[in-house]
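Step one of this worksheet: look at the structure below.
Omission of a single protein chain aside, the complex is shown with its protein chains in their original locations.
Each chain gets a letter, A and B, in the order it is written, and its residues are counted from 1.
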Amino acid sequence: MTPNLHLCLIPLLPLAGAAINGLLGKRFSRQLVSAIALGFCGAAFAMALWVAAEFSALNIPHVETLAAWIRAGGFQADFAFYLDQLSLVMLLVVTGVGFLIHIYSVGYMWEEGGFYRFFAYLNLFMFFMLTLVLASNYLLMFIGWEGVGLASYLLIGFWFTKDSAAAAGRKAFIVNRIGDFGFLIALFLMIQQFGSLSFGQVFLGVAQRGVESGTGLLTSIGLLLMVGAAGKSAQIPLYVWLPDAMEGPTPVSALIHAATMVTAGVYMVSRSHAIFERAPVALMVVAIVGTLTALFAATIGICQTDIKKVLAYSTISQLGYMFMACGVGAFSMGIFHLMTHAFFKGLLFLAAGSVIHAVGGEQDMRKMGGLRTKIPWTFWTMTAATFAIAGFPPFAGFFSKDAILFQAFTSRYGSWVYWAIGVFTAFLTSFYMFRLWFLTFFGEYRGEEASGHDEHSRTGARAPHGHGGIHESPKVMLVPLVILAMLSVCGGWIGSVRFDNFLSPALHSVSPAIENAAAMRKEASVSEGLLTSVSIVAALGGFGMAWLLYQRRPQLPREIAGALGGFYDAVLHKYYVDELYAVLFVKPLVDGSTKLLWHGIDRDVIDATLDNSADGAQRVSDAARHMQSGNIRSYAGWVAAGAAAVIAYMVWVGVR
Amino acid sequence: MLHLILFSVFAIICVAGAINLLVQRHPINSALSLVVVMGSLAVEFLLLGAEFVAAVQVIVYAGAVMVLFVFVIMLLNAGEEERTRGSQVALLFGIPGMLIGSLLIAWVLVQSGTHSVAVGALPGPPKTIGWLLFHDYLLPFEVTSVLVLIAIMGAVVLASPQESVQRKRKES
Partner (left out) sequence: MVPLSYYLVLGGILFACGVTGFLIKRNIITIFMSIELMLNGVNLSFVAFAAQWHALSGQVFVFFVMVVAAAEAAVGLAVIIAVFRTRETLNVDQVNLLKL
């Protein structure tokens, strides 16, 4: 007897909050708006906790059908929710981190215009993300998938009066759409082959096929799913929207572009592990894309000067790690890193927001410095996050990243190349994070004087504060920071083995890799210890180099940059990828659309047809109007002519 | 034989009258030519044996309608026609059209070679016609009487003098 947990309420509660705030919020006070938003989001979190408490009493997977949706011939898709270990982990992460970020946003956005709109969008995002995570079929997941894209667009372009923000929102949505196209084609293939999109039936159908060697149907589905994941989770080549997305408010960057939305791709790939495991080619592509993206983004991150852009590239890089994990068959490790990443990256963004708030809107790290004494809470929480992301034990990031690197080396699908690139990227990660740490919190304050800090703002629409000086953020912003810091410290203590054991029923066919790894672990425990120490050395190396370049000898970076010359310029300009896309794709599309579709077809064919037919009608009537001359005799003439014609016809017919 | 001679004579008179109507410039001359046409047509009707119709033709058409025309011409003091520019359409299309049409019809009719009609071939005295009128064609008969009533009313209304025009006439 499966109890009914009313899983549908978990997404619907934030939707109610979004509806209330969206429709009526304009008239509410800020307190009421925040209360509604926090209330519904908190209720969803509370429900998620309750579901977790009830979890052991359930049959897994636990499916609840809310209502029938599509019944078309043999195809059926329902509003149904799916609960197993994987979705439980995602659920807790999304609701938990989401709730904390909601609390933070109350403080961060307190003096902004459009307060109610922000929280309506935020709740709307929670609704879609929870639908995505809890969906029991790919179609409902796709609804959530699209919806989070929409929420991302709305929130990136929150300050829509600013051109760059509006353009960034558009870019995010369009690039996402390209990924969605791949996802859709994968769905079509699934319908064609398996006749259904619900997880149970698809995976049943997949299980009846063997492992594909070379390419085939499952490989195609896997590759297309990866295209969708690359769009949503900002992998090569569809990552370009994420750095631009930093135009949105910082809580948005934390929630959507660090902790939850961008992880949707990883979740989707893990959910589809059955497909990927039977398509080794697709799995390899996933691993390669993830690894390359991790390295690529890390190299760009080391040159950025905007604090949020560094974190954006860092996110892309860490997502690459998650895909690398999935690509070597260690899906549970990818999810583990997803969880720890949500903690420390969310914290990094929130703390960065706190820093930006403290210095009155400045985001350029070159104008910061020496802030650790002035904003101690922010400093200590951000320190925890930085050590976590760099992979220092015993922080959270160490466990997850080390597990990924280990799997990359030892897994059946892995290779030492992935491991090597992963270690180097870990070194770079540590380096740029500590660069950020040193530049922001140590040394002399290089910014403009505090009194002048309320006139300019790089974020454009931020309202200037009345109080001057570098100040710590209010408690409502600090409490989430502290909680996330604690999670960043102890979030990894569950350990990768226990985490994998927990998730293995949901990802059970991953067990060959783990069994393989466990066996190898027993045999070659020395090897694991060696690999772990290598990653610790990489982290320390990054710390050391950052300390050298930004603390001890601050003139060195400029000299190195000068020595590297053109290569440095390329990296600084993000390898000119945006410019390349503009030339290769954007300009031809816009030109083609303007010249061919607009001028050629719309204006010169469709409009011209209508105009000319109207013109022709006018000319015809102009000519015909001479019949109505008012001259009676001409009327008579016409009548006679017509009569003659009719008579002639009748005679002719009669004669025949 | 006599039939043919009588027919031809009155046919020629008829056509001559019709052409005279076209040619004359003063409307009164045209009206009188029309009376001639109607009279000869009455004779043609007699030749066909339709005595009642012939009588009605003379009494109603020639005797009443044409008299009305003459009265109106007299009332309006219509003078000779001036030469004004007419309609191109009428000249270009209408006349040739009708000419050709009628020639066509005439040719067809003559070719078709219908057999002859005897003199006075039509049966029946006016009594039969009356019978038909009041039995088979009762509805049209009654409707035409209503039509005539309406025509009378309409004519009275239309032709009655209007105060505005009379006042204008008095002032000028």
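In the analysis below, a residue touches a chain if its C-beta (ideal position, glycine included) is under 8 Å from a C-beta of that chain, and two chains touch if they have at least 3 such contacts.
Nothing here was measured: the structure is a model prediction, and the numbers come from that model.
Contact between chain B and the absent chain runs through residues 3-4, 7, 11, 14-15, 18-19, 21-22, 27, 30-31, 34, 37-38, 41, 44-45, 47-50, 52-53, 56-57, 60-61, 64-65, 68-69, 72-73, 75-76, 78, 81-82, 84-87, 90-91, 94-95, 98-99, 101-102, 105-106, 109-110, 112-119, 121-124, 128-129, 132-133, 136-137, 140-141, 144, 147-148, 150-152, 154-159, 161-162, 165. Of the residues in chain A, those that touch the hidden partner chain are 625-626, 628-633, 636-637, 640, 643.
Everything that follows uses one rule, which is that only the chains that are shown with their structure count from here on.
Averaging C-alpha coordinates per chain places the centre of chain A 95 Å away from that of chain B.
Only residues 629, 631, 633-634, 636-638, 640-641, 643-645, 647-648, 651, 655 of chain A touch chain B when the two sit together in their complex.
Chain B meets chain A in the complex at residues 86-94, 97-98, 100-101, 104-105, 108.
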